[in-house]
Each structure stands twice: as C-alpha cells, then as structure tokens.
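Note sheet for the following structure.
A single protein chain has been omitted from the complex, and every remaining protein chain is retained in its original position.
Coming up: subunit A.
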Amino acid sequence: MSLSPHTELSQDEVRKCQSMQVEEWEVLESIYPECCISREHDQGNIKLEIPVELGDELTVSIMDDGSLPALPSLPTSLKSGLPSEVIERPHQIQEHLTTLPPLLLHLILSPGYPIYAPPKIVSFQTNYNWLPLMNLLQEMLLDMWSPGEGTLYTWAEFIRSGDFLQPLGLKDNDQLRIPHPAPHLLRRVLKSYDENMKLSQFSQSSFTCSICFTVLKGSRCLQLACSHVFCRTCLEDFWGLCIKEGDVGRVGCPDPECVKEHSEASEEDVRKVVSEDQLKRWKWLRQKQTLERDPSIIHCPMEFCQTPVPKPAESDGDSGWARLRTCPSCSYSFCAFCKRTWHGPLTDCPISFAETFLIEYMELPVDSPKRVNIERRFGKTNLRRMVAKYEEEQMNKKWLEDSTMACPGCRVYVEKSLGCNHMTCSKCGQHFCYRCGAKLFAGDPYKHFSTPGLSCYSKLFDFQSADDNEWQPVEGFEFV
C-alpha cells in the first residue's frame, strides 16, 4: 500500500483526526479492555495484546519446519541424559486448544489517522515466535484500512476471532497447522497458556451450585472431569460424609446422570476437595474395597492392626498349613480358622474348648465347690474377664442373629432400616431375601415373594423393623 505524500494538514484536520482517535480508543477499550495495553496521547503510541480465541476446541498440529539442523549423532552415553523428545524430534505433535497466546501489536497513529493515513505498525510479534508468516499478516492488516475509517476495532476482531488463520493458510476444515523449529517446546508453551486461560476464565465466571443453590465465583467452585461444576463446600461436605461412612463408591460427581453411571472421582479431584486425613482414609477404603472382593481375605485379628491378609498364593488347601496367615503389616502369625496365635498345622483350634469350658463354668451355682475350685485354679478375675468377653460376644451374636441378615454371598451382616425384603448386597452384588436369607435369582428376584406356597410368599413387605414402625404416616391405612 502506497500513500501519496501528504501536504501539510490543517489545524482543523488534525483536530478532527485527533478526536476520532480518542473516540476509537475509548470504544476499543470498552469492548476489549484486556487487549488495550497502553496509549500515549502525544505521540499516538499504542500497544495492543490480542489473544486468539478459537471458540470450540480445535486440533492443532505443531510441525517441525525443518529450520533447525538435525542433531549430530551423539554417543549413546550423552543421549541417555536427554529427554526423548529432544533426541527423536517428533515431526508433528497434536494438541487440543481453545485459545492461543496474544499477538503483540505496537502502533503509531500519525496525526492524519484515520482520515488521511493508516496506522503505522512499529512492531508486530508473538512470544516464542509461535505464529509464522507475521509479515503476510501485517500486509493483510494494512490492506484493511480505508481512508476515513478507524480500523483498530476491525483488526482486533480479525485477530481475536482467529479469522486470520484461514487466509494465512494455517487452518482448513477444523485443523490448525503451525510450523515451528521446535514443536515439542512450542507445544508446552501453547498448552500451558491455554490451561491458564481456561483456569482464569473459570475462576472469574459465576456458577450456581445445584446442591446449595447459591451463586458463586468459579474460584470457589470445582469443575470435575465430567465437566459438571459444584461449589467446593458442598463437594467437601458430600465426599467428607461418604468417606466418613465408608461409602467410597459414592465419592464421585453428584450429578444424577453421573450417579447412575457410578462414576468415581479421580484422585486428583478428591485431593482438591477433602482434607489430608480424609484423602488418606479414602485411599485406604478404596484399597480395602479391592481386597475385599477377594473372598479369601481375613483381617488381622490384632485390634490395632486390622490389615487385610490375603491367602498365601502357594498354600496347599488340604494340609493344616493352609490355616496359617501372616499379617504383612504387623507380622502377626495366626490361624485363619480361630484367629488366634498360630498353633501349628496339627493342633486343633483351642477356641471350642474354651467355649465349652466357660459354659460349664457359668452353669455352676455361684458358691458350688466345683466352681470355687475352678476359680482357685484359674483366678477369679481372669474368669470374670473371660465370662464378660464371652457374654459380650454372645450378645453381639444374638443381635446379629435377631436384627440382621447375613448376605448368603459374602456373609456380610446387613441391617435393614426400611424398604422391601429384596436385598442386593452392596459388597458382592448378591440378591437375597432379608426374611430367610435365601439367595435370589437376579433375573427375577421377586419370584421368591410371588410364588404361592413358598415360605416368603407375599411377604415382600411383612418385616417391619422398630424404626420403620415409628415412621408410619400419621393418617390413612385403616383398611388393610
């Protein structure tokens, strides 16, 4: 573009241009405040930093432009210290991006702009020279000016929207190609810029948390891997509760669709939300859950330990040695049957003796000579302690028998608080009947309750726990 040399401008003309420049800057500043870096009145010096927003995520291929010489063949000893990407120099790397780093534009608006002269481009560049063909783009920009019209807004929009990429031949269909001397380096720069932009956009936007219904800035929210956004406080309360109750399967996105898919949160997300202790427990519970899927697991009987102890791989099922377990955490060796200190492969478990002995002892009248004799031999305190322990165990057992039902699949005890008698074990997935403990056929579990003649026929709902009774609705149901 060539311009006829100007004759001197009149004062009036200069003033007119001046006011147009001020107005244009004000408009630009109100539309793109983040792009307008500085303006010096007297010299017409303007600096713009215009980031490129691609709208939707775009596949960007960063290609080696071949301008760097190939690496000389290095001795292997030297190569081993270098990252593989330096040695191999991949030809093309793909990345998915939504923003690209800004184009830095330094302009001088001459006194005749915008009526008589175009803006003068002092420098036009990008950090890390990520954009090739800057000269071509500069020519395009200058071509866009027509006398009498401010062109800054058009330029900013042309760059910001990424519209310039197509005419430069860098973009076709939904693919962007950027040649660069060092693709692996540029990729890191572009990716971290894109991530930072996304993060700052997120933390400045407002979101309505659909759990507490409050509107919050993104900085107080978290976007999960599935892209749903919740406030950190609600996630902390929710996950904290699940971790406390040992319900690790529910530590995931609270959105109904994600709940249905049982999608669990990633460790990275959990770490961002819960405390260090909770994270530790969450990890421990997850590990426990995996181990418990193995039916041969026995927990270490040491009260302070409780580590799951798997069956040794090489154990021989028939010999007495199969009963031996050694805790990997506290090294306690015990019998898998009676859970007492290892008593060798040949000795029977001592527990049955202790139990029959105690029952006998307790049945004796308090002052009977036989009882006193036993007390003398074993010590009254010892016996009292054993009896107390035995009674507690019996009570636990009785409670388990009366108020719970063991899953026929994995023997975990289940207490029903409300609902019907068809249970699905949350641990092993077995369907069973809460009334009689029978395994139910998963394909048609209700047959058990609907086949006349069976003991649980029409008893899908008969069992009412104390809790359930209290919670009867106040009115209605006078007809049954």
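We adopt the following convention: a residue touches a chain if its C-beta (ideal position, glycine included) is under 8 Å from a C-beta of that chain, and two chains touch if they have at least 3 such contacts; residues count from 1.
By our rule, contacts and distances are computed from a predicted model.
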"ribose-phosphate diphosphokinase", "Ras-related protein Rab-39B", "GPI transamidase component PIG-T" or "Ubiquitin-conjugating enzyme E2 1" - which is the UniProt name of the missing chain: "Ubiquitin-conjugating enzyme E2 1"
Residue among A:L152, A:C234, A:C300 or A:L324 touching the omitted chain: A:C234
Of A:V215, A:A313, A:V366 or A:L418, the residue in touch with the unshown chain: A:L418
Residues of subunit A in contact with the chain not shown: 210-213, 233-234, 237-238, 241-242, 254-256, 258-260, 418-420, 426, 446, 449-450, 452, 457-458, 460-461, 471-480
